[in-house]
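A single protein chain has been removed from this complex, and every other one stays in its place.
A, B and C label the chains in the order they appear, each numbered from 1.
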């Protein structure tokens, strides 16, 4: 299935792109992140990230569906 | 000796004056307040007041001196 | 102590230091009710000289107790209407925790120590010197100045 990715901050810089569409067979975001981390050298272990699917926070175990927008959220540093 | 008094808030209204000069033989402010309280019907027992002498807080036991400016300070309600 | 309104921008300006990363302010506004009675406004009377001196002592204490950059306080005197700013406290600090704590310390101490008195004007035309603050002090700097016994 096709998954849309949007990157922010350090992940955006390391991925070298803001938006990406990937074709994947992973059923959840966990293994998808592991694969992307391997590809781009993201420094964050999954425990340090939150994930948002279709504009809201979601558990790592949420089943992926065709067309989902996935955002990996590095430790936030606002304020 | 002559003591200058300045009144604020409810004490000013009950005394009917802002400034007053009294001739007294009291050695400290405690008995002076008791006398004024009797005269004007001030509602506050001395435990509820603080006293300032010559522009700063002072203990009730501080000896009075000729020309002192004495202010009895009702419970404050600023803020 | 200010007998006329003071611009908040003016008060803030002195706090805006380059090493300050957090700024906490508190404002006391004249409310439209007190203990259920509709309030039209209020008049503050102060023992100006001693109020200024005691206010400066409180600011000095805050600077000594907390890791802050600067602190400013302003208290109005005279006639105020509902919504007017009666008191303004501003604290800047490298970090927010100190800014919050110092700001709270200053307003709490002002309310208990600074010789200012509030005469409330009610909508029914009556006026009354407020007898006592109905506040308790559940804070780390709790101590009793003995100036206020709750009698109602």
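Assume a residue touches a chain if its C-beta (ideal position, glycine included) is under 8 Å from a C-beta of that chain, and two chains touch if they have at least 3 such contacts.
Predicted model only: the values in this text are computed from it and were never measured.
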Neighbouring displayed chains - absent chain, whole complex: A, C
For chain C, residues in touch with the removed chain: 16, 18-33, 82-83, 92, 94-97, 99-100, 103-104, 107, 135, 138
Residue numbers in chain A that touch the chain omitted from display: 6, 8-10, 12-13, 47-50, 52, 55-57, 71, 73-79
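Here is the rule we use: only the chains that are shown with their structure count from here on.
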Inter-chain centre distance, chain B versus chain C - centres from mean C-alpha coordinates, in Å: 25
Distance from the mean Cα position of chain C to that of chain A, given in whole angstrom: 49
Sequence positions of chain A contacting 2 or more other chains: none
Multi-partner residues of chain C (at least 2 other chains): none
